[in-house]
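Just one protein chain is left out here, and the rest sit where they should.
Every chain is named by a letter (A, B and C) in the order it is written, and numbering of its residues begins at 1.
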Amino acid sequence: MTEYSKELLTYFYRTMCRIRLFEETVEKHFLNGEIPGFVHLYIGEEAIATGVCANLTKSDYIESTHRGHGHTIAKGADVNRAMAEIFGRKTGFCKGKGGSMHIADFSVGMLGANGVVGGGFNLAVGAALGIKMQERKDVSVVFFGDGASNRGTFHEGANLAAAWNLPVIFVCENNKWASTTPHGSQTSVENISDRAVGYGMPGVIVDGNDVFEVYEATKKAVERARQGGGPTLIEAKTYRIKGHFVGDPELYRTKEEVKEQFEKNDPIKRFEMKVLEEKWMTEKELAAIKEEEEELIKKSVEFAKNSPFPDASEIYEDLYV
Amino acid sequence: MTEYSKELLTYFYRTMCRIRLFEETVEKHFLNGEIPGFVHLYIGEEAIATGVCANLTKSDYIESTHRGHGHTIAKGADVNRAMAEIFGRKTGFCKGKGGSMHIADFSVGMLGANGVVGGGFNLAVGAALGIKMQERKDVSVVFFGDGASNRGTFHEGANLAAAWNLPVIFVCENNKWASTTPHGSQTSVENISDRAVGYGMPGVIVDGNDVFEVYEATKKAVERARQGGGPTLIEAKTYRIKGHFVGDPELYRTKEEVKEQFEKNDPIKRFEMKVLEEKWMTEKELAAIKEEEEELIKKSVEFAKNSPFPDASEIYEDLYV
Amino acid sequence: MREITFSQATLEAMSEEMRRDKSIFVMGEDIARQGGIFGQFKGLPQEFGFDRVRDTPISETAIMGAGVGAALAGMRPVVDMHFADFMGVCMDEIFNQMAKIRYMFGGQCRLPVVVRAPDGLTSGGAAQHSQSIESWFMHIPGIKVVIPSNPADAKGLLKAAIRDDNPVIYFENKILYREKGPVPEGEYIVPIGKANVAKEGKDVTIISYSIMMKKAFEAAEILAKDGIDVEVIDLRTIVPYDRETILESVKKTHRLVIVHEAVKQGGVGAEIAAFVAEEAIDYLDAPILRFGAPFTPVPFSPVLENAYRIKIEDIVKGIKEMF
Partner (left out) sequence: MREITFSQATLEAMSEEMRRDKSIFVMGEDIARQGGIFGQFKGLPQEFGFDRVRDTPISETAIMGAGVGAALAGMRPVVDMHFADFMGVCMDEIFNQMAKIRYMFGGQCRLPVVVRAPDGLTSGGAAQHSQSIESWFMHIPGIKVVIPSNPADAKGLLKAAIRDDNPVIYFENKILYREKGPVPEGEYIVPIGKANVAKEGKDVTIISYSIMMKKAFEAAEILAKDGIDVEVIDLRTIVPYDRETILESVKKTHRLVIVHEAVKQGGVGAEIAAFVAEEAIDYLDAPILRFGAPFTPVPFSPVLENAYRIKIEDIVKGIKEMF
């Protein structure tokens, strides 16, 4: 059994808690009518972004999805500015022009959420090409859903990354649902990782609710990529706990199914049980981290709410350089 | 060793000769300046269209490529109207509106060549959906190149066909070249058939220069599809003998490479040797067929050349019903 | 007359047509299990089954391409684009395949495909979920394009689109879905290609369509108080657009204003204005005004989104200055 530094364990827990609390807070304020647009929550999938990004530095890139808050936070973005963006404020990362679906923080290598499912694949592949041409040791990670794996852009990006041996990690978050359709009903393979065969790249499956498994698999893939070994496809199996978007009537599944999944597989609970069992961390340590994060998220809402909206005249800014 | 009826053997030989002669004739007249546009020849790949289409009836569909003359002829289209179309005449299948790259004969289920590489995948999948919804026993075949297998449309079409269990046969004509790029330089797998794994469908490789092998593999796939067994991916290995298009300077390969391939693998020669060796046909029989086909193709040129061009006013016809 | 929502009107059109003709089916993302993200397919699978009301993978090129292919095999598919914003994903299937197949193959086939495309601003939809891109299709021969502004037209135009043997794109505004309006009982069709003189007037013509018809009416009402009698034309169909009705109106009122939610530059308004400047310039007593969105993507924040919207005051002011 691998040993983990206290620092890493703390990062895992802190990040997962931060995402969870961030999302619960966003949900609340969305339902309050304080947040416009469409919001997709990452609750129950925190272990994936966390385990993946633990292997990355600021100069590595990630491409995210419509469900991008977790990726943003895990990559190290400031939560105040993230929250402010979702609230449509001038102090947000995108000055209020983007919102939840277009959150991005280029300063930490988070190249953007995407309102187009599967829109990120080739951006990530291109970023990896840039890395390679500049002879950097960085990597480029693209997160995508099980549903997104049926987009042609996945195929084109995977082929290009493999044919050109680019440092890309394809991270499929298989949360069993693509909006209202269950995995398997519209996807021709059980394991998305099987698709790696078609590009001659390694394809691995991990338990996406286990941050350690995600971390280890990504570590291998990242090392491989940094050493010029090319791309890897990682499929992280998880489950979408919340509706597709906040406000989703969820006509397509039962409450029981969701409850069962969450009880069994909440990645934060599973982490807590594991570290306590292994005596890697104490209840007290965990509680302290959680409290700090609660405070942080609370402050982020204050920050957001106290921030001004952009001025109407700003509509014409940021279009061209 | 399977036995083949004289009728089938005759069909094989007749069709391959017809395609070869048709293509040689088109090449000659193109170089003469009598044919406008872009022309892509099927020389050296005759066994594929022939072996595949031998399993099809008129109510089955095929979707073709930019290299579509062979498919058109193998599906049973009238050569006069095919030639006339390529010559841009009013008597052509498309009344001169299409030309070589848009040849089509809906009356025999040939749903069209396509100027967009990979443009045919989903049309074929949709035709198969139509077949299935109408509870017909027909199948839908899509021909495509090794290069086209890197289009996202391949992925989306393959997934849909498999997820919906549609009667589609994906026939990859791997002729080792995608225009100027050799197979392997831009495609991440050696065998396109490996990509079938990603859709949970059977993927098979055949020698595309052996009409018997193509025929047998297609037979199996077609039977499977007709019985509701879903799609199959067949990769037929062959070699593009001519330039990508007529007039291609072919700066990217040597004449020797081509010559060697043709001497070794000319599908017509290989057929002749086999049927003579097996004593399935005589030299005389073969010669007689070839002569008939020469006559047919000669006549088709006369037909085309004697046909009128469309009238300028026809430009406005056939846009809307 | 009874009042139903735009969304219900489209549902009636779908079910009446699907009852009439077994070759009609509909496919798209999240339309069957959930009934469509805007509820516009609710109940359809219950009546017609999951075979004729199909959820699809997230594969727009397959959805659009398969729609075309199914039509070639004798079906009459209706394909749903989820958001008009995603039409770029399958633009090749739309403009190089669907639009050209009949013509380039010399009329060998009919292509009865309907593409349903929910469009327009929603609150906070932002850059990739708010667009109105109908003008692209004005420039692509081989497709018809309709764009209803109210429930009655929504039903009649959808039925016309489904019965048409040519590809038809049906733009439906996401905000309009919930709006109610009078819809006649029983069978009727709104013919493709015919504009609707929604309000007669003699001083100035406003041409609009889809959700902007509301602003056109409101502006007309305000201007009436100033004694300006506005004629309001609902274009209804963008391709082919109704040249006669436009010319007739302009020749009567001598003043033309075009209003749409899409970006002004290169929008449908440009074509209409250019057409009139070519065919009836001598009748004009004032510049042709166009109102459309500014030349930026749609911003997220409510303040910016509001600034992005067409303002009735601007229309009113612009028209007053014409006199």
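Everything below uses one rule, namely that a contact is a pair of C-beta atoms (placed from the backbone, for glycine too) under 8 Å apart; a residue touches a chain by one contact, two chains touch by 3 or more.
In this text the structure is predicted, and so the values were computed from the model without any measurement.
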| item | value |
| --- | --- |
| Chains in view that touch the one left out, judged over the entire complex | A, B, C |
| Contact partner of the left-out chain, one of C:175, C:197, C:247 or C:286 | C:286 |
| Contact with the hidden chain (one of B:117, B:166 or B:268) | B:117 |
| Selected residue (touches chain absent from view) among A:44, A:96, A:147 or A:230 | A:96 |
| Among C:49, C:141 or C:184, residue touching the chain not depicted | C:141 |
| Hidden partner chain, touching residue among A:9, A:104 or A:141 | A:104 |
| Residues of subunit B (touch criterion as defined above) contacting the omitted chain | 35-38, 88-89, 94, 96-99, 101-102, 114-118, 147-148, 150-152, 178-181, 185-187, 249, 251-252, 309-316, 319 |
| Touch residues of subunit C, complete complex, unshown partner | 85-89, 91-92, 94-96, 99-100, 103-104, 126-128, 133, 135-136, 138-142, 262-263, 265-279, 281-282, 284, 286-290, 294-297, 299-300 |
| Residues from subunit A at the interface with the omitted partner, ascending | 61, 63, 92-98, 102, 104-107, 111-112, 114-116, 119, 121-131, 133-134, 140, 152-153, 156-157, 159-160, 163, 317-321 |
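Note that in this section only the chains that are shown with their structure count from here on.
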| item | value |
| --- | --- |
| Euclidean distance of C-alpha centroids - subunit B vs subunit C, Å | 40 |
| Between subunit C and subunit A, distance of the C-alpha-averaged centres to the nearest whole Å | 36 |
| Where subunit A and subunit B are represented by their mean Cα positions, the distance between them in whole Å | 45 |
| Junction residues of subunit C - those touching two or more other chains | 56-57, 59, 61 |
| Multi-chain contact residues (two or more partners), subunit B | 152-153, 156, 159, 163 |
